[in-house]
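Accompanying notes for the structure given below.
Removed from the display is one protein chain of the complex; every other protein chain stays in position.
The block that comes next holds subunit A.
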Amino acid sequence: MMLKKLFAFNGGVKPDYHKGESNHLPIAAAPLPAELVIPLHQSIGGVPHPLVHAGDCVRKGQLIGGPDGNVSSAVHASTSGTVKAVEPRLMPHTSGLSAPCVVIEPDGRDEWIEHAPVPWRSMSPGEVRDALRDAGVVGLGGAVFPSHLKVNPGKLGHLDTLVINGAECEPFITCDDMQMRERPEGIVKGAAILRDLTQAKQVLVGIEDNKPEAVAAMRAAVERLKAERIEIVAVPTRYPAGGAKQLIRVLTGIEVPHGKRSTDYGVQCFNTGTAYAVWEALELGRPLISRIVTVAGNVETARNYEVHFGTPMQDVIALAKAKPDSDRVIMGGPMMGYRMPSAAVPVVKATNCILVGSKALFPPPPPEMPCIRCGECALACPVDLQPFEMYWFSRAKIFGKAQEYHLFDCIECGCCAYVCPSRIPLVDYYRFAKSEIWARENEKTAADTARERYEFRLAREEREKAEKAAKLAAKATETKAKLAAQAAAAAAAPADAEAAGAAVPPEPTSTATNDPKALIAAAMARAQAQKAVVHPENVEQISPEKQAEIAEIEARRAKLREVAKAAQPQEDQ
């Protein structure tokens, strides 16, 4: 066999792996629980909308959550039964928040909905993507990014390398290891499908060299299936070799920077479990309704189970028998896992491991000491950051500086905190800084929106004022014209009047049609007259018609006041 040239990433650590505890027993099927609580939001992106109601009968694999737009993924019933409720339930997340879930009472028949292989070879790429989305296939390494969004050749039109990630670098977790040992053909077939969909020139399956059985099983499967352009590569065991970017670096030498698409560099990366799910979805027509979950840590028998989504974690833990001193449940591994708010939260697509903890297994960190800038964290960082500088600025809440030191390139792998002799919970500081920065950005966006709204209102008011003024001006011109006409009439009249011998007093306005004073005087006189008419009436009981009339008058008076105001400066001259 040709020895493949591998590359290294800087940093990384070698913690105790604890893999042997859970990989000596074959994968077992976890029994169906009394109640399945299936969260609708199990992937990155939009929250799927519920398609069932309480009382509905569902079958295994039936769509219960429709994807919300393209950046979202479908959710299916894990077994057949009755929908008991669609309601918020506690989520498998540290926050302890609830979110909408479909609660299903299994009927025990485990009856599949009708399903058939997807003719993906004859379908357009868009149709295949839709099929994957509707099958609920997401990244099963833990990030649960909708896979259909990644199944494209990228800007370049083809991929150089498709990386299948079987590194599984987190301690305790062996679900990928066991799946590769027991179901390598499905993974290889899935990898071949992904190879064809992304038009990748080669497929490299990276597996840490502490899993020789998985490497052997996968190589045998590649040979058996005569899979082309698929190579199984054993990579050095060093956490976090299973980080997508680290594995891409190790296998291809390419460094994909933070915030860039790996396809722009001709690479794409899928987890082995995801490849298997792709194969199941397309070749068997089965949506994603279960996954392999490692139960390990402070338990009697650590093992891998095939678990239906929605199964309460405590049911799975019960199979492995948690030891009495257990004090916490962690989803994921000890380096990057999340502490669960309760053991009752359901297993979801992101649940690769249920890690039961105890004070003895994961002792509380000794008291935090000041940073002595020893630089161990920088040596351990797989992203070549200067963690102590980021810590310094995060702690001082100088977030701009923290960002200058590439805070957002941090993958939160925990290597820095793992090696820190001062036992500083460095990653917590980065999470804090990141969430503060996000919160501030949100606040700024909200403030910007509010400011824009306010400015819009001001502009509208300004415009309305201008329109009003324009109307008034028009009206004033009209009045002037009228008065001028009257004056003209009056001027024309004297001759006749004299002739008639009747002395007509000249109208006060006649001599000064352009004099605003005169205009005002006239208007005031008219208003006075109107007031005189209105005044005597009982103001307390007014009919609607009268009210309308008064309103009209009020409006007119307001206009007059405006005109008077406009005239004021001229008077002052």
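Definition applied: a contact is a pair of C-beta atoms (placed from the backbone, for glycine too) under 8 Å apart; a residue touches a chain by one contact, two chains touch by 3 or more; residues count from 1.
What we mean here is this: contacts and distances are computed from a predicted model.
Colleague: Assign the chain not included in the display its UniProt protein name, restricting the answer to "Iron-regulated ABC transporter membrane component SufB", "Dihydroorotase", "Ion-translocating oxidoreductase complex subunit D" or "Imidazole glycerol phosphate synthase subunit HisF".
Modeller: UniProt lists the chain that is not shown as "Ion-translocating oxidoreductase complex subunit D".
Colleague: Looking at A:P31, A:P88, A:G126 or A:P257, which makes contact with the chain not pictured?
Modeller: Checking each option in A:P31, A:P88, A:G126 or A:P257, the one touching the absent chain turns out to be A:P257.
Colleague: One chain isn't shown here. Among A:P106, A:G166, A:G190 or A:G337, which residue touches it?
Modeller: Residue touching the chain left out of view: A:G337.
Colleague: Would you write out the residues of subunit A that touch the absent chain, in ascending order?
Modeller: 9-10, 13, 15-16, 94, 245, 249, 255-258, 260, 330, 332, 334-339, 357, 361-367, 369-376, 378-379, 382-386, 388-389, 405-406, 409, 414, 417-423, 425, 427-428, 431
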